[in-house]
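Excluded from the complex is one protein chain; the other protein chains are retained at their positions.
Chain nomenclature is as follows: A and B, assigned in order of appearance, with residue numbering initiated at 1 for each chain independently.
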Amino acid sequence: MTARQDPSTRGTALAWPRLSELVAALGGELHGDGAREVRRIASLESADAQAISFLAQARFRPQLEATSAGCVVVRPDMAEVALARCGAAIVTPDPYLYYGRMSRWWVARQCRVPVPGVHASAVVGEGVHIHPTASIGPLAVIESGARIAEGAVIGSHVHVGFDAEIGAHTRLAPRVAFSDGCRIGARGILHSGVVIGTDGFGFAPFEGCWEKIEQLGIVRIGDDVDIGANTCVDRGALDDTVIEDGVKLDNLIQIAHNVRIGKHTAMAGCVGVAGSARIGAHCTVGGAAMILGHLEIPDHTHISAGSFVMSTLTKPGHYSGVFPIDDNATWEKNAATLRQLHTLRSRLRALEKKLTP
Amino acid sequence: MTARQDPSTRGTALAWPRLSELVAALGGELHGDGAREVRRIASLESADAQAISFLAQARFRPQLEATSAGCVVVRPDMAEVALARCGAAIVTPDPYLYYGRMSRWWVARQCRVPVPGVHASAVVGEGVHIHPTASIGPLAVIESGARIAEGAVIGSHVHVGFDAEIGAHTRLAPRVAFSDGCRIGARGILHSGVVIGTDGFGFAPFEGCWEKIEQLGIVRIGDDVDIGANTCVDRGALDDTVIEDGVKLDNLIQIAHNVRIGKHTAMAGCVGVAGSARIGAHCTVGGAAMILGHLEIPDHTHISAGSFVMSTLTKPGHYSGVFPIDDNATWEKNAATLRQLHTLRSRLRALEKKLTP
Partner (left out) sequence: MTARQDPSTRGTALAWPRLSELVAALGGELHGDGAREVRRIASLESADAQAISFLAQARFRPQLEATSAGCVVVRPDMAEVALARCGAAIVTPDPYLYYGRMSRWWVARQCRVPVPGVHASAVVGEGVHIHPTASIGPLAVIESGARIAEGAVIGSHVHVGFDAEIGAHTRLAPRVAFSDGCRIGARGILHSGVVIGTDGFGFAPFEGCWEKIEQLGIVRIGDDVDIGANTCVDRGALDDTVIEDGVKLDNLIQIAHNVRIGKHTAMAGCVGVAGSARIGAHCTVGGAAMILGHLEIPDHTHISAGSFVMSTLTKPGHYSGVFPIDDNATWEKNAATLRQLHTLRSRLRALEKKLTP
């Protein structure tokens, strides 16, 4: 059992929820005894009789047939199998979506809630506006002129810079650095180690040296944006770096200055986006993909993990470009040959010419 | 208007600067009314009548012809166009360089200056030497024996380790970790999340396990070095890791133990450099390029973004090696064929042999 679901972390007055309460809150068609308690959400493999689980895809049916879960969330065509095995089931057209909502319902109901107010050890500047329902954690620093909206949660060791704005119900996990003048909207989550609004990488070459160009823009982040651990978003050089509503960024991503990321685009871990790239809405970018600067990617584009985008993509689609892995000896031979590929093509052409009357 | 340039963030006694003051400070040939106020620096597209902008390259002439800027910095051949459109222009041979200097002049003149002294919440060890003009931010920790030189700025939540040395006018942004005994020279900038001087990755294999090798070197950083957010530089195993004067490192870069980076070399985000690599001076390394260990790269070498350096490069030049991106279906076919490339070459050879009398 994981600590997050351990009874020791629950409020003392809380009882375990019952299946009937779950269905009352989230919908779905309950088969079986609504009075059954739920003590955890679990995968089909690790669930026990006090756990609820879900079956997202038909190919996991063997796991369903072997599960010990007390209840399973399933599509209508799996209801019978689930009931036969577990004695209770919740039927819904999209069990994965249901699972996601169930996880949020669970956390809202069972887990710790930050206490509103400013921890005595926090350092708060002049002219700061903190909503009375917001929570400022231990040893946080809120610089002058910053605004923290209702229900926002600022974790321990967070730095919120001068005149920065944190929207309603947005959460900054411990040790986020949110720099001067930057803004984030409502219901966002910034995970530990996130750095928002450091200087973009701007230098003018002069006599063999680099002269710093001060970065005068900010970072503007919309509503419902999640940003993963140790991800960095640089402030703009003159105009702003913009992350639109609903964008989801995983860990260790680099977003350079003046990038714009369109609504509901998601990027997996270790992605890098160079300066002034404009990425459309509803895109997905696989892990460790790299996107060069000053280019555009249209809405609804999908970049495979590990691929390298070097120039503007003119139409939506699914793009890839990764060297296929192989046993080392084979790779060495193919890689060596690759360095002569253009020559091979010429030799092939010469042969074709010879054989064409 | 970005928060950094917002009047609310300026000292109350400051007036907006005039074009004549700008030219008096930075040079250039002013055409138009020197009494005009400047309220912000902006790109040609977003500038208004109170903004100054610049035209770095002739290909952006259409933006110049459409700008609403009150003044534009241009090369001599664009002076006439600029004056016709904006009514004021500053003529200089290198507008981009001028823009960089203007940005620094602006920040020095208009932006907040850290207050000298040690914040009451900072924790300072014994035998620490802090120059009276230096600024130590809230909740910083300065361990025993550290030295902070004149005009240095230590941000909130920074950790400066035992016996570490921070040079004159160097700035450590909030949440930098600068480890025991490491040194940085003058006028450097370490951005939030930077980690200097953690242990290099050194282990001796023994009976299927890894035994830690303590890392006894330090990190030595020269003058005028900028290091981006969440970048890591490991301490040396025995000798030191060395970053020479004027080096610029972007965000999320990994510099392993005993690397040496020559003067004025610049690296874009997400680059990795493995142990004991020696990189020359005046090199550029594109984003996400990777450099293996125990190799050398000569001065004035340019590595394209995403490229992988596996062995010593013997002469300066421009090197690349990235898999070209394509639509996924095409990539799949080409990648599959690539795994047989060496065989294809053999088949081509066989054909050539057959056709050569």
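Keep in mind that, in the parts below, contacts are C-beta pairs under 8 Å (C-beta built on N, C-alpha and C of every residue); 3 or more make two chains touch, one makes a residue touch a chain.
Note that the coordinates shown come from a computational prediction; the quantities given were computed from them, not determined experimentally.
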**OP:** From the listed residues B:S43, B:T67, B:T92 or B:S179, report the one that touches the chain absent from this view.
**Re:** B:S179
**OP:** Looking beyond the chains shown, say which of B:G28, B:G100 or B:G193 touches the absent one.
**Re:** B:G193
Original post:
For the full complex, which residue in B:L139, B:A186 or B:M267 touches the chain that was left out?
Top reply: B:L139
Original post:
Which is it among B:A42, B:I148, B:I218 or B:A268 that touches the chain not included here?
Top reply: B:I218
Original post:
Residue-wise, where is subunit B in contact with the chain that is not depicted?
Top reply: 123, 139, 141, 145, 157, 159, 161-164, 175, 177, 179-183, 193, 195, 198-199, 201-206, 208-218, 230, 232, 234-236, 238-240, 252, 254, 256, 270, 272, 274, 290, 292, 303-304, 307-310, 317-324, 326, 330, 333-334, 336-338, 340-341, 344, 347-348, 351, 354-355
Original post:
What subunit A residues would touch the chain not displayed?
Top reply: 2-6, 8-9, 40-43, 45-46, 94, 96-97, 99-101, 103-104, 106-107, 112, 119, 121, 137-139, 155-157, 173-175, 189, 191-193, 224, 226, 228-230, 246, 248, 250-252, 264, 266, 268-270, 282, 287-288, 305-306, 322-328, 331-332, 335-336, 338-342, 344-345, 348, 351-352, 355
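One rule holds in what follows: only the chains that are shown with their structure count from here on.
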Subject >> Euclidean distance of C-alpha centroids - subunit A vs subunit B, Å >> reply: 26
